[in-house]
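All protein chains of the complex are present and in place, except for one that has been dropped.
Showing chain A:
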Amino acid sequence: MAHTASEILEGLAEIVAEETGLPTDAVVAEKSFTDDLDIDSLSMMTIVTHAEDKFGVRIPDDEVKNLATVGDAVKYIEGAQA
């Protein structure tokens, strides 16, 4: 069953919080993974791995570089569920 955008944001925030120690409410759509959340490439790949698991989607490596913000990731995951 497909997750809604707000469910994806909530789930993604939990993954990011677990990886970085940031509070979940700091992980909002407009935040940049690198500039605002200070997530390096290894951490980003870890988050991608957990997100694929959680939402049952595949996020190819070529797509990861296009996911600048949390909102970008939510949008991609939402679309990839179809």
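As a convention for this text, a residue touches a chain if its C-beta (ideal position, glycine included) is under 8 Å from a C-beta of that chain, and two chains touch if they have at least 3 such contacts; residues count from 1.
Note that in this section contacts and distances are computed from a predicted model.
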item: Name per UniProt, for the chain absent here [options: "Cytochrome c2", "3-oxoacyl-[acyl-carrier-protein] synthase 2", "Putative hemin import ATP-binding protein HrtA" or "ABC transporter permease"]; value: "3-oxoacyl-[acyl-carrier-protein] synthase 2"
item: Candidate in contact with the missing chain, chosen from A:Thr4, A:Thr49 or A:Gln81; value: A:Thr49
item: Touch residues of chain A, complete complex, unshown partner; value: 18-21, 42-43, 45-46, 49, 52-53, 58
